[in-house]
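One protein chain is absent from this view; the other protein chains keep their places.
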Amino acid sequence: MTGSWVPVALSSDLPSGTVLPARIPAGPLALWRSQSGRVAASADRCPHRGMSLSHGFVRGETLSCIYHGWSYGQAGNCLRIPAHPGLTPPEAIRTVTHPVAEADGVVWVAVGEPAATPPGLAGLVPLRSITAFVDIAAIEAAAGAKATAEGLLDAGDIRLLLSSTREGETLIHVLIAADAGPAERIAAARTAEALRRRAEDIQKKGAAQ
Amino acid sequence: MTVGPMFDEWYPVGIFGQLDAAGRKTMLMGEPIVVARDDNGDAKVTDGTGRSLPVCVRYGHVWTSLGDPKKKLFAIPEADQPGRRFVDVGVVRVRCSPLRAVENFLDIAHFPFVHTDILGAEPHTEVQAYKVEIREDVDEVWATQVEFYQPQAAKSASGGITTQYMYRVAGPTSTVLYKTCPPRPSEWDVITLFVQPLAEDLCDVWPWMALFDDDTPMTDLIHFQQTIFLQDRSILENQVPRLLPLDPGMEMPTRADLTSVAYRRWLKRHNFTYGAQLVAQ
Partner (left out) sequence: MMKLYDYILSPSCYKVRLMAALTGTTLDLRAVDFHPGLEHRGPELLALNPAGSIPILEDGDVLLTESSAMLVYLAAKAAPDWLAGSDAKEAARVQQWLSFSGRLTSSLGGARLHEMLLRPGDIGALQSSGIAALRELELGLVEQAERGQKFLAADRPTVADIACFPYVALAPDGGVSLDPYPAIRLWSRRLRSLPGFIEMPGIHRLHELKPEPQLEKSET
């Protein structure tokens, strides 16, 4: 195995017909779900004039750039250039795409050549995603526990799936038992905020030393 | 980074009518400068060491240069034409290359998506062929015979019309647009974008207009243009890379982008590369 699956977003945060910004080590992504429900991950840059595609819009089965409306398919090929309605866009116009898998309510993007399927979540379901302006080490310090190679961290009162998005920034997916009720889920959502506060304090103090 | 030949060009650094003795502290290509009025009420620009810089007051704005301008500031003859109203739209700061700000201004294909229901609307997205040239006598980029369907082309327009345009790059960060003038079909409205490069990836933009429009209140004219530019701003702050790529492999133009292609070629020819990315990274 020479790669890994990066948990970039929760399935519930990406309804049909929407696009959102995400991040893997190779850089920013436009993660989008077509009207029929298919998820795709494209480099977050329109090859035409460099506009971020995550600011764009999804119509039917295509992702369009907000700047000039250039549309792209799942495979990253340009399908339409509105300034030239009669033109079939040349093959050379395409965005870089990455393989995507959806499992356990999480959208995963393949980096390199990972295992056939993303790691499991030990019977848990995702609750929400939050971003912390810290490295994973600060979250581990705040939680008093180490994350597994897959990024799973058991902090006792809360369980997390961690993904480093860039230096000094970590995406935290909060996990919870599938049968937890609303009160328990709201409590977990707040516990995650408290953990983030502690982790950001730790990182700040570390930086000050 | 050395500034190169752009060092000797003119740049807008403030609205003359709004200057006071206290002055405006600002930047020009990384250098701190102060733009103020002297005891005679004339504009005065000094750099960080107190050295006086060349000054010219024109088109509502104070212009200066860190170097030694080889030419006078470009001419806009319409600025002296009786009956026009001159509109100082005011400064807007944008976190982008000054060259990207100019290039966006030269583009019409984004109208339906960014200036929706004002300067363009689907399904009227097609850009018809137009003419682009570098006019050697004046050393300017010109695009002529540009046409686009617009739902509301100007504050004085009611309803959709096919608008005619001419675009002109008069300096590396100064561009002028001539556009159908609804109340006076024989004349052109003049709309400019004067860009002050603060850094390679940061600029202050000073739109200015010379219009035939006796009816629309001045504030409405200002707000129309601010609306348009603020719609562009959120695009400009999200282009990657922030600098304008001059490497032809980095971005893919089509026929609709011929003005931008000529602008990039003209920048390269003059080594006007402050705010440009030369090699793909």
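All chains are identified by letter, namely A and B, in their written order; residue positions are counted from 1 within each chain.
Keep in mind that, in the parts below, a contact is a pair of C-beta atoms (placed from the backbone, for glycine too) under 8 Å apart; a residue touches a chain by one contact, two chains touch by 3 or more.
These numbers come from a predicted model, not from an experiment.
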Shown chains that the omitted chain touches within the full complex: A, B
Touch with the omitted chain, as defined above, among A:Thr88, A:Thr117 or A:Thr131: A:Thr131
Hidden partner chain, touching residue among B:Gln18, B:Gln145 or B:Asn271: B:Gln18
Residue, one of B:Lys131, B:His223 or B:Arg269, that touches the chain absent here: B:His223
Contacting the left-out chain in the complete assembly, out of A:Ala9, A:Leu53, A:Cys78 or A:Ala110: A:Ala9
Contact residue for the chain not shown (choose from B:Leu73, B:Cys96, B:Val114 or B:Leu267): B:Val114
Contact set of chain A toward the excluded chain (per top definition): 9-10, 13, 15, 17-18, 20-21, 55, 57-60, 64, 66, 69, 85, 128-131, 182, 185-186, 189-190, 193
Where the missing chain touches chain B, by residue: 15, 18, 88-93, 95, 113-114, 116-117, 122-124, 126, 204, 217-220, 222-223, 226-231, 233-234, 237
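Convention: only the chains that are shown with their structure count from here on.
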For chain A paired with chain B, centre-to-centre distance based on mean C-alpha positions, whole Å: 38
In the complex with chain B, residue positions of chain A that touch it: 44-45, 47-52, 55, 65-69, 81-85, 87, 92-93
Residue numbers on chain B that touch chain A, as the complex places them: 109-110, 112-114, 122, 125-127, 234-235, 238-241, 245, 250-256
